[in-house]
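Complex shown without one protein chain; remaining protein chains in place.
Let's look at subunit A:
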Amino acid sequence: MPTVHVRLSQRVPETLAPELMKRLFFAASSIEEFQLFTEDGSVVGVELTLNSADSAGVAEKIDRVVAEQVLTQRPLAPRSVWESPVVRSEFTDAFPELLAQDTVVVSGEGQVGFAEPLISLFGYLDRRLRAIALSLEGAREYQYPTLLPTSVLDRFGYFGSFPQFPMFVTRLHNDIDVYADFVERYREEQRVPDDLFAHCSNTDYCLPPTMCYHSFHQYQGRELAGDSVITARGKSFRYESRYHTSLERLWDFTIREIVFMGTPEFAAECRNSVMRQTFALMEELELAGGCEVANDHFFANADTAGKILSQRMMELKFELLLPVAADRSIAVGSFNLHGHFFGESFDIKGPDGGPIASGCVGFGLERLVHAFLSQHGSDPARWPTAVAQEIG
(Lines give C-alpha, C1' and ligand atoms only; values in the text may rest on other atoms or scores of the structure.)
Protein backbone atom coordinates (compact mmCIF):
# COMPACT_ATOMS: atom_id res chain seq x y z
CA MET A 1 0.00 0.00 0.00
CA PRO A 2 1.41 3.42 -0.93
CA THR A 3 2.73 5.66 1.81
CA VAL A 4 2.66 9.34 0.98
CA HIS A 5 3.77 12.42 2.81
CA VAL A 6 1.23 15.23 2.62
CA ARG A 7 2.22 18.76 3.58
CA LEU A 8 -0.63 20.73 5.12
CA SER A 9 -1.55 24.04 3.46
CA GLN A 10 -1.91 25.57 6.93
CA ARG A 11 0.02 24.73 10.09
CA VAL A 12 -1.97 23.33 13.02
CA PRO A 13 -0.89 24.32 16.55
CA GLU A 14 0.01 21.23 18.60
CA THR A 15 -2.76 22.04 21.08
CA LEU A 16 -5.23 21.31 18.27
CA ALA A 17 -3.44 18.16 17.03
CA PRO A 18 -5.91 15.82 18.84
CA GLU A 19 -8.78 17.55 17.04
CA LEU A 20 -7.09 16.76 13.70
CA MET A 21 -6.24 13.18 14.70
CA LYS A 22 -9.79 12.27 15.64
CA ARG A 23 -11.09 13.50 12.27
CA LEU A 24 -8.59 12.02 9.80
CA PHE A 25 -10.17 8.56 9.35
CA PHE A 26 -13.50 10.26 8.74
CA ALA A 27 -11.96 12.60 6.14
CA ALA A 28 -11.33 9.83 3.59
CA SER A 29 -12.03 6.09 3.72
CA SER A 30 -8.79 5.37 1.82
CA ILE A 31 -6.65 6.39 4.81
CA GLU A 32 -5.43 3.17 6.44
CA GLU A 33 -2.89 4.70 8.82
CA PHE A 34 -1.51 8.11 9.58
CA GLN A 35 1.24 9.85 11.51
CA LEU A 36 1.50 13.57 12.15
CA PHE A 37 4.70 15.53 11.53
CA THR A 38 5.50 18.53 13.68
CA GLU A 39 7.94 21.41 13.34
CA ASP A 40 8.43 24.18 15.91
CA GLY A 41 5.33 23.28 17.90
CA SER A 42 3.01 22.98 14.89
CA VAL A 43 1.72 20.08 12.84
CA VAL A 44 2.99 20.69 9.31
CA GLY A 45 2.31 17.39 7.56
CA VAL A 46 0.81 13.92 7.71
CA GLU A 47 2.31 10.64 6.57
CA LEU A 48 -0.50 8.55 5.15
CA THR A 49 -0.83 4.89 4.27
CA LEU A 50 -3.50 4.84 1.56
CA ASN A 51 -5.45 2.03 -0.09
CA SER A 52 -5.93 4.14 -3.21
CA ALA A 53 -3.66 6.17 -5.47
CA ASP A 54 -5.56 9.43 -5.15
CA SER A 55 -3.22 11.14 -2.69
CA ALA A 56 -3.95 14.62 -4.10
CA GLY A 57 -7.67 14.14 -3.48
CA VAL A 58 -7.03 12.96 0.09
CA ALA A 59 -4.66 15.88 0.75
CA GLU A 60 -7.37 18.28 -0.40
CA LYS A 61 -9.90 16.68 2.00
CA ILE A 62 -7.44 16.93 4.90
CA ASP A 63 -6.76 20.60 4.13
CA ARG A 64 -10.52 21.18 4.16
CA VAL A 65 -10.92 19.48 7.56
CA VAL A 66 -8.02 21.57 8.89
CA ALA A 67 -9.45 24.85 7.57
CA GLU A 68 -13.10 24.27 8.42
CA GLN A 69 -13.09 22.14 11.55
CA VAL A 70 -9.73 22.39 13.27
CA LEU A 71 -8.29 25.89 12.88
CA THR A 72 -11.68 27.47 13.58
CA GLN A 73 -11.53 26.02 17.11
CA ARG A 74 -10.32 28.00 20.08
CA PRO A 75 -8.41 25.84 22.50
CA LEU A 76 -9.40 26.37 26.12
CA ALA A 77 -7.09 25.46 28.96
CA PRO A 78 -8.02 22.03 30.41
CA ARG A 79 -10.09 22.32 33.56
CA SER A 80 -10.07 19.49 36.04
CA VAL A 81 -12.88 19.10 38.59
CA TRP A 82 -11.68 15.91 40.28
CA GLU A 83 -8.48 13.92 40.64
CA SER A 84 -8.45 10.43 42.10
CA PRO A 85 -6.21 10.01 45.18
CA VAL A 86 -5.17 6.65 43.71
CA VAL A 87 -1.88 6.99 41.85
CA ARG A 88 -0.73 4.30 39.47
CA SER A 89 2.46 3.98 37.48
CA GLU A 90 2.15 0.40 36.19
CA PHE A 91 -0.35 -0.57 33.53
CA THR A 92 -1.15 -3.82 31.73
CA ASP A 93 -2.32 -4.25 28.16
CA ALA A 94 -4.41 -7.32 28.95
CA PHE A 95 -6.08 -7.59 25.53
CA PRO A 96 -3.51 -9.78 23.68
CA GLU A 97 -3.44 -12.26 26.57
CA LEU A 98 -7.24 -12.34 26.86
CA LEU A 99 -7.45 -12.90 23.11
CA ALA A 100 -4.99 -15.80 23.31
CA GLN A 101 -7.09 -17.38 26.10
CA ASP A 102 -10.30 -16.97 24.07
CA THR A 103 -11.62 -14.81 26.91
CA VAL A 104 -12.27 -12.04 24.39
CA VAL A 105 -13.45 -12.71 20.85
CA VAL A 106 -13.14 -10.24 17.99
CA SER A 107 -16.08 -10.86 15.69
CA GLY A 108 -15.73 -7.84 13.41
CA GLU A 109 -14.55 -4.25 13.22
CA GLY A 110 -15.17 -2.64 16.61
CA GLN A 111 -17.09 -5.74 17.75
CA VAL A 112 -15.76 -7.67 20.69
CA GLY A 113 -17.39 -10.41 22.75
CA PHE A 114 -16.11 -11.74 26.08
CA ALA A 115 -16.38 -14.61 28.58
CA GLU A 116 -15.84 -14.96 32.34
CA PRO A 117 -14.45 -13.40 34.42
CA LEU A 118 -15.14 -10.33 32.27
CA ILE A 119 -18.90 -10.98 32.14
CA SER A 120 -19.04 -10.84 35.95
CA LEU A 121 -16.81 -7.78 36.11
CA PHE A 122 -18.97 -6.04 33.49
CA GLY A 123 -22.13 -6.98 35.44
CA TYR A 124 -20.63 -5.86 38.75
CA LEU A 125 -19.57 -2.43 37.44
CA ASP A 126 -23.01 -1.94 35.90
CA ARG A 127 -24.75 -2.92 39.15
CA ARG A 128 -22.77 -0.29 41.03
CA LEU A 129 -23.59 2.43 38.47
CA ARG A 130 -27.24 1.37 38.36
CA ALA A 131 -27.36 1.76 42.16
CA ILE A 132 -26.10 5.34 41.79
CA ALA A 133 -28.89 6.01 39.26
CA LEU A 134 -31.54 4.48 41.51
CA SER A 135 -30.33 6.54 44.48
CA LEU A 136 -31.84 9.61 42.80
CA GLU A 137 -35.36 10.35 43.94
CA GLY A 138 -38.10 8.86 41.77
CA ALA A 139 -35.63 7.11 39.48
CA ARG A 140 -37.17 4.47 37.23
CA GLU A 141 -35.40 1.88 35.14
CA TYR A 142 -36.38 0.96 31.59
CA GLN A 143 -35.23 -1.67 29.16
CA TYR A 144 -35.59 -0.30 25.63
CA PRO A 145 -35.70 -2.11 22.30
CA THR A 146 -32.48 -1.84 20.32
CA LEU A 147 -33.87 -0.15 17.21
CA LEU A 148 -34.46 3.58 17.32
CA PRO A 149 -36.72 5.33 14.79
CA THR A 150 -34.54 7.48 12.49
CA SER A 151 -37.07 10.27 13.00
CA VAL A 152 -35.97 10.52 16.65
CA LEU A 153 -32.43 11.54 15.64
CA ASP A 154 -33.83 13.73 12.88
CA ARG A 155 -36.00 15.61 15.36
CA PHE A 156 -33.09 17.37 17.05
CA GLY A 157 -30.63 17.63 14.16
CA TYR A 158 -28.33 14.74 15.12
CA PHE A 159 -27.41 14.11 11.49
CA GLY A 160 -26.22 17.71 11.09
CA SER A 161 -23.88 17.52 14.08
CA PHE A 162 -22.63 13.91 13.97
CA PRO A 163 -23.07 12.58 10.40
CA GLN A 164 -20.06 10.28 10.92
CA PHE A 165 -21.58 8.13 13.71
CA PRO A 166 -25.08 6.81 12.88
CA MET A 167 -25.52 3.26 11.60
CA PHE A 168 -28.72 2.53 9.72
CA VAL A 169 -30.85 -0.58 9.63
CA THR A 170 -32.55 -1.55 6.41
CA ARG A 171 -34.14 -4.57 4.72
CA LEU A 172 -35.19 -5.69 1.28
CA HIS A 173 -38.14 -3.68 0.04
CA ASN A 174 -41.35 -5.65 0.62
CA ASP A 175 -42.47 -6.24 -2.93
CA ILE A 176 -42.72 -9.60 -4.69
CA ASP A 177 -40.80 -8.30 -7.73
CA VAL A 178 -37.94 -7.04 -5.56
CA TYR A 179 -37.68 -10.38 -3.70
CA ALA A 180 -37.89 -12.35 -6.99
CA ASP A 181 -35.22 -10.21 -8.67
CA PHE A 182 -32.97 -10.39 -5.60
CA VAL A 183 -33.28 -14.17 -5.23
CA GLU A 184 -32.62 -14.71 -8.93
CA ARG A 185 -29.44 -12.63 -8.79
CA TYR A 186 -28.39 -14.26 -5.55
CA ARG A 187 -28.68 -17.72 -7.09
CA GLU A 188 -26.81 -16.64 -10.21
CA GLU A 189 -24.00 -14.80 -8.46
CA GLN A 190 -23.88 -17.05 -5.35
CA ARG A 191 -23.33 -13.99 -3.19
CA VAL A 192 -25.06 -10.87 -1.95
CA PRO A 193 -25.05 -8.39 -4.87
CA ASP A 194 -22.72 -5.39 -4.56
CA ASP A 195 -25.66 -3.09 -5.20
CA LEU A 196 -27.66 -4.64 -2.36
CA PHE A 197 -29.01 -1.25 -1.34
CA ALA A 198 -30.71 -0.86 -4.74
CA HIS A 199 -33.13 -3.53 -3.43
CA CYS A 200 -33.65 -1.83 -0.07
CA SER A 201 -35.69 1.27 0.49
CA ASN A 202 -36.46 1.41 4.18
CA THR A 203 -34.54 3.84 6.39
CA ASP A 204 -37.13 4.19 9.15
CA TYR A 205 -34.86 2.69 11.81
CA CYS A 206 -31.30 3.13 12.91
CA LEU A 207 -29.15 1.80 15.74
CA PRO A 208 -29.06 4.08 18.80
CA PRO A 209 -25.81 6.06 19.21
CA THR A 210 -26.68 6.38 22.91
CA MET A 211 -29.53 5.47 25.27
CA CYS A 212 -30.96 8.87 26.27
CA TYR A 213 -32.62 9.40 22.89
CA HIS A 214 -34.91 6.46 23.70
CA SER A 215 -35.97 8.33 26.86
CA PHE A 216 -36.67 11.65 25.14
CA HIS A 217 -38.64 9.75 22.48
CA GLN A 218 -40.61 8.01 25.25
CA TYR A 219 -41.74 11.36 26.69
CA GLN A 220 -42.19 13.16 23.35
CA GLY A 221 -45.20 15.53 23.40
CA ARG A 222 -45.97 14.78 27.05
CA GLU A 223 -46.26 16.87 30.17
CA LEU A 224 -44.31 15.56 33.16
CA ALA A 225 -46.00 15.63 36.57
CA GLY A 226 -42.68 16.55 38.18
CA ASP A 227 -38.93 16.11 38.04
CA SER A 228 -38.03 12.71 36.59
CA VAL A 229 -35.04 10.38 36.45
CA ILE A 230 -34.70 7.44 34.10
CA THR A 231 -31.95 4.91 33.79
CA ALA A 232 -31.43 2.35 31.06
CA ARG A 233 -28.72 0.02 29.93
CA GLY A 234 -28.50 -0.94 26.29
CA LYS A 235 -26.45 -1.62 23.22
CA SER A 236 -25.27 1.53 21.49
CA PHE A 237 -23.65 1.86 18.10
CA ARG A 238 -21.32 4.40 16.53
CA TYR A 239 -19.38 4.01 13.34
CA GLU A 240 -15.86 4.68 14.61
CA SER A 241 -14.09 4.02 11.30
CA ARG A 242 -10.52 2.80 11.91
CA TYR A 243 -10.43 4.32 15.37
CA HIS A 244 -11.80 1.09 16.85
CA THR A 245 -9.36 -0.51 19.30
CA SER A 246 -9.62 -3.60 21.54
CA LEU A 247 -12.34 -3.06 24.18
CA GLU A 248 -11.38 0.60 24.26
CA ARG A 249 -13.29 1.96 21.29
CA LEU A 250 -16.01 -0.16 19.74
CA TRP A 251 -18.64 0.29 17.03
CA ASP A 252 -20.99 -1.87 19.08
CA PHE A 253 -20.93 -1.29 22.84
CA THR A 254 -23.04 -0.95 25.97
CA ILE A 255 -24.06 2.23 27.77
CA ARG A 256 -25.51 2.63 31.27
CA GLU A 257 -27.38 5.89 30.96
CA ILE A 258 -29.12 8.15 33.48
CA VAL A 259 -31.42 10.91 32.21
CA PHE A 260 -32.74 13.81 34.32
CA MET A 261 -35.72 15.91 33.26
CA GLY A 262 -37.22 18.83 35.16
CA THR A 263 -36.08 22.27 36.21
CA PRO A 264 -32.55 23.43 35.27
CA GLU A 265 -31.66 23.30 38.99
CA PHE A 266 -32.89 19.72 39.28
CA ALA A 267 -30.85 18.61 36.24
CA ALA A 268 -27.74 20.33 37.65
CA GLU A 269 -28.24 18.80 41.13
CA CYS A 270 -28.67 15.32 39.67
CA ARG A 271 -25.53 15.69 37.58
CA ASN A 272 -23.56 16.84 40.63
CA SER A 273 -24.90 14.00 42.76
CA VAL A 274 -24.01 11.35 40.15
CA MET A 275 -20.55 12.88 39.72
CA ARG A 276 -19.86 12.82 43.46
CA GLN A 277 -21.02 9.22 43.81
CA THR A 278 -19.08 8.14 40.72
CA PHE A 279 -15.86 9.68 42.03
CA ALA A 280 -16.36 7.83 45.35
CA LEU A 281 -16.91 4.59 43.44
CA MET A 282 -13.70 5.08 41.43
CA GLU A 283 -11.79 5.54 44.70
CA GLU A 284 -13.39 2.45 46.18
CA LEU A 285 -12.43 0.46 43.06
CA GLU A 286 -8.87 1.73 43.55
CA LEU A 287 -8.82 3.36 40.13
CA ALA A 288 -6.58 6.28 39.18
CA GLY A 289 -8.19 8.96 37.04
CA GLY A 290 -9.73 12.39 36.87
CA CYS A 291 -12.65 14.38 35.56
CA GLU A 292 -12.36 17.29 33.11
CA VAL A 293 -14.39 19.69 31.02
CA ALA A 294 -14.93 18.12 27.58
CA ASN A 295 -16.83 18.46 24.32
CA ASP A 296 -18.70 16.22 21.89
CA HIS A 297 -17.17 15.05 18.60
CA PHE A 298 -19.02 17.39 16.28
CA PHE A 299 -18.06 16.79 12.64
CA ALA A 300 -18.45 18.25 9.14
CA ASN A 301 -20.54 21.16 10.25
CA ALA A 302 -20.00 24.88 9.80
CA ASP A 303 -20.98 25.37 13.45
CA THR A 304 -18.47 22.82 14.81
CA ALA A 305 -16.15 25.40 16.38
CA GLY A 306 -19.03 27.38 17.92
CA LYS A 307 -20.65 24.26 19.36
CA ILE A 308 -17.40 23.06 20.90
CA LEU A 309 -16.57 26.49 22.33
CA SER A 310 -19.99 27.05 23.89
CA GLN A 311 -20.10 23.50 25.29
CA ARG A 312 -16.68 23.92 26.92
CA MET A 313 -17.18 27.49 28.11
CA MET A 314 -20.49 26.65 29.78
CA GLU A 315 -19.07 23.40 31.15
CA LEU A 316 -22.00 21.44 29.77
CA LYS A 317 -19.91 18.28 29.50
CA PHE A 318 -17.49 16.64 31.90
CA GLU A 319 -15.67 13.42 31.14
CA LEU A 320 -14.41 10.80 33.56
CA LEU A 321 -10.93 9.92 32.30
CA LEU A 322 -9.10 6.81 33.47
CA PRO A 323 -5.49 6.09 32.47
CA VAL A 324 -4.90 2.88 30.51
CA ALA A 325 -1.18 3.48 29.98
CA ALA A 326 1.47 5.75 31.49
CA ASP A 327 0.80 8.42 28.86
CA ARG A 328 -2.81 7.84 27.88
CA SER A 329 -6.28 8.09 29.42
CA ILE A 330 -9.67 7.18 27.99
CA ALA A 331 -13.10 8.64 28.73
CA VAL A 332 -15.29 6.02 30.42
CA GLY A 333 -18.19 8.29 31.26
CA SER A 334 -19.65 11.71 30.58
CA PHE A 335 -21.83 14.02 32.66
CA ASN A 336 -23.91 16.38 30.54
CA LEU A 337 -26.38 19.24 30.79
CA HIS A 338 -28.58 20.09 27.79
CA GLY A 339 -30.44 23.22 28.92
CA HIS A 340 -33.92 23.20 27.34
CA PHE A 341 -32.65 21.75 24.04
CA PHE A 342 -34.30 18.32 24.30
CA GLY A 343 -37.37 19.68 26.11
CA GLU A 344 -37.96 21.97 23.14
CA SER A 345 -36.92 19.47 20.46
CA PHE A 346 -39.21 16.72 21.81
CA ASP A 347 -41.95 19.01 23.12
CA ILE A 348 -41.62 17.68 26.68
CA LYS A 349 -43.23 20.05 29.17
CA GLY A 350 -42.92 20.41 32.92
CA PRO A 351 -45.76 21.11 35.40
CA ASP A 352 -45.42 24.86 34.59
CA GLY A 353 -46.24 24.21 30.93
CA GLY A 354 -42.76 25.25 29.74
CA PRO A 355 -40.17 22.94 28.17
CA ILE A 356 -38.20 20.82 30.65
CA ALA A 357 -34.46 21.19 31.11
CA SER A 358 -32.46 17.98 30.95
CA GLY A 359 -29.15 16.35 31.58
CA CYS A 360 -27.70 12.88 31.20
CA VAL A 361 -24.84 10.71 32.34
CA GLY A 362 -23.55 7.86 30.24
CA PHE A 363 -20.97 5.20 31.10
CA GLY A 364 -19.32 3.05 28.44
CA LEU A 365 -19.27 -0.30 30.21
CA GLU A 366 -16.76 -2.11 27.96
CA ARG A 367 -14.43 0.89 28.29
CA LEU A 368 -14.78 0.85 32.05
CA VAL A 369 -13.91 -2.87 32.03
CA HIS A 370 -10.94 -2.09 29.77
CA ALA A 371 -9.65 0.67 32.08
CA PHE A 372 -10.15 -1.58 35.12
CA LEU A 373 -8.13 -4.38 33.45
CA SER A 374 -5.42 -1.91 32.37
CA GLN A 375 -5.00 -0.82 35.98
CA HIS A 376 -5.63 -4.06 37.90
CA GLY A 377 -4.66 -6.71 35.33
CA SER A 378 -6.77 -9.63 34.12
CA ASP A 379 -6.22 -11.96 37.10
CA PRO A 380 -9.21 -11.66 39.51
CA ALA A 381 -6.93 -12.69 42.37
CA ARG A 382 -5.24 -9.30 42.04
CA TRP A 383 -8.43 -7.27 41.84
CA PRO A 384 -9.63 -5.21 44.85
CA THR A 385 -11.10 -7.62 47.42
CA ALA A 386 -14.59 -6.09 47.31
CA VAL A 387 -14.81 -6.72 43.57
CA ALA A 388 -13.34 -10.22 43.72
CA GLN A 389 -15.78 -11.19 46.52
CA GLU A 390 -18.81 -9.76 44.73
CA ILE A 391 -18.20 -11.56 41.50
CA GLY A 392 -17.38 -14.82 43.29
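Convention: a contact is a pair of C-beta atoms (placed from the backbone, for glycine too) under 8 Å apart; a residue touches a chain by one contact, two chains touch by 3 or more; residues count from 1.
By our rule, contacts and distances are computed from a predicted model.
J.: UniProt protein name for the omitted subunit, picking from "Cytochrome c assembly protein domain-containing protein", "Acyl carrier protein", "HEAT repeat domain-containing protein" or "Putative substrate-binding protein MsmE"?
T.: For the chain missing from the view, the UniProt record says "Acyl carrier protein".
J.: Who touches the missing chain here, A:S135, A:T203 or A:S310?
T.: Touches the omitted chain: A:S310.
J.: Which residue among A:K61, A:R242, A:H297 or A:H340 touches the omitted chain?
T.: If we include the chain that is not displayed, A:H340 is the one touching it.
J.: Kindly state which of the options A:H5, A:R74, A:R127 or A:R276 is in contact with the chain not pictured.
T.: Final answer for the missing-chain contact: A:R74.
J.: What residues on subunit A make contact with the chain left out of this view?
T.: 74, 76-77, 303, 305-307, 309-311, 313-316, 339-340
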